[in-house]
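Take a look at the structure below.
Right, chain A next:
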Amino acid sequence: MSRPKTPYVAPEERAVPDLDSGKYLVMWQGPNHPGITGNMSLRLVIEGDSVVDCETHVGYLHRGFEKLMERRLWMQNFPLVCRIAVPEPDFNEYCYAAALEELAGIEVPDKAVWLRTLSLEMIRLASFLMWIGGQAGAFGHGTIAQWSVTMRDYVLDLFEELSGGRIYHMYIIPGGVRADVPPGFLRHVLETMTVVEQNLKDIELVMFHNAVMKMRAVGLGYIPPDWVDRYGITGPNARAAGFKRDLRKDRGYLAYPRLSFEPVVGAESDAFERARLRLAEMFQGIDLIRQIVDFLPSEGPFRERLPNPLHWKIPAGETYVAAECTRGEYGFYVVSDGGDKPRRVAVRGPSYTHAVSVMERLVRGVNIADVAGLMVSLHTYPPEIER
Partner candidate 1 sequence: MGYATFGEVLEFAIGRENAAVDFYRELSGIAAFAAQKSTLAEFIAMERGHAAMLEAMKARGTVKLSASTAVDLGAARRVEATDRPPAGMTFQDILTAAASKEARSFELYGRLAREAGDPGIRETFERLAGEESRHRAYFQDLYEREVARDN
Partner candidate 2 sequence: MDIKDIIAPFAVWKRAFEKPFTVRKPIDERPGAPRYRGFHINDADTCVGCGTCESICMNKAIDLVPVEGRSPSGGDSGLRPRVDYGRCCWCALCVDICPSGSLGMSNEYLWIDSDPEVFRYVPGVDPKPWDGAELGYRRAEGYRLLDMERVPMPELSHAEGVKSFLELVKGYSREQAEREADRCVACGVCVASCPAHMDIPGYINAVRGGDLETGLRLLYETNPFPEACGRICTRACESACAIGSGGDPVAIRWLKRYIADQVELADYGKSLPRAESATGRKVAVVGAGPGGLSAAYYLALLGHKVTVFEKDEAPGGMLRYGIPEYRLPYPALDKDVDYIRSLGVEIRHGATVGKDPALAKLREDFDAVYLSTGLPSAYRLDVPGDEHPRVLDGVAVLAAATRGEELGLGRRVAVVGGGNVAMDAARTALRRGCEVDIVYRRRQVDMPADPEEIREAKAEGARLIERAIPLRVEDSGDGGARFVWNEAEMVQKEPGKRPVPEPIPGAVVTERYDSIIAAIGQGPELSYITEADGVEVRRMKPVTDRTGRTSVPTVFAGGDLVNEKKDAISAIADGHRAARAIDRILGGRGD
């Protein structure tokens, strides 16, 4: 496309606009704004209709999870952690459970490993479907959201059938998973995947072969590859910049080493490329879910016996467990002092990097109408930024 890429601004440099000059206007976007991915706000300094400076403001969703967790028993934290990232709770459940299992030296049964993988891939798909609706909406394309959110709802139906909850599944419990698949569930999964895949093809047609989308997204929010390591950019944002980094491959957790897939890598590193890459990952996710359904053992235990949760003490130690979520590296750093409650839990969410450090720098020079599109293209979830 002919449009120039966002001019590169060295991170150390920051234009300090003289607000008293009358040349600039301070504008708040959010917290109540449809173009914000959640409850957060941006303080934009604009000149004409382009952004000169941006400051992100968070704290609207801070609940103090890490502190709350220090007051709850190991098992009591299990329903709490999933609330950290609302649209994508399962990664919290997995990371917390895996950290506990590592500290306590618990081996998870094979069936649970597969069911966890299935659960994570399903929520990845649901989360991407939610995102694609937002991305399209931010570029003025409401129809996509109508389709994709419905597709997401079908995936949530599967979760409801499997775990008993739509949004908060609380399925991946330390020691395994909470229940075996109900009868007919795997058939429903495959049926749903067919519908979703069909729909994604339509979305691809409408959204990615679309002149308006291309005009607005191509070249928008270019992330220079050298930012990736400087700011800790992970996930699709890093892959779109040409880095072949995927924790599913690199760390080989759960059943991923036994599944055949290759991380999708892009090159252009702009909003359009990121969107296309995520779409490719959605198709890949559908393929992974089908593989998992094939591999899923029909017999065997799905949960390891744990000590009495009311006085479960975990040996002193610390660990960091990370998983590849839709937005990048999601990690739990858990410290135990040998007691019945965590000494410290620190959650590493990818949104913090993307929505604060990267966003503030990328948004300079962008037209204010594109701020929302840029923000969504980074795929961030504010509840996870501040926990």
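Behind the choice of candidates: all candidates are chains of the complex that A comes from, given by their letters.
Operating definition for what follows: a contact is a pair of C-beta atoms (placed from the backbone, for glycine too) under 8 Å apart; a residue touches a chain by one contact, two chains touch by 3 or more; residues count from 1.
Since the structure is predicted, the reported quantities are computational estimates derived from the model, not experimental observations.
S.K.: Which one of these touches chain A in the complex: 1 or 2?
M.R.: My answer, from the options 1 or 2, is 2.
S.K.: Which residues of chain A touch candidate 2 in the complex?
M.R.: Touch residues, chain A against candidate 2: 72-73, 75-80, 83, 147, 150, 157, 160-165, 168, 170, 178-180, 182, 202, 205-206, 209-211, 214, 302-303, 305-311.
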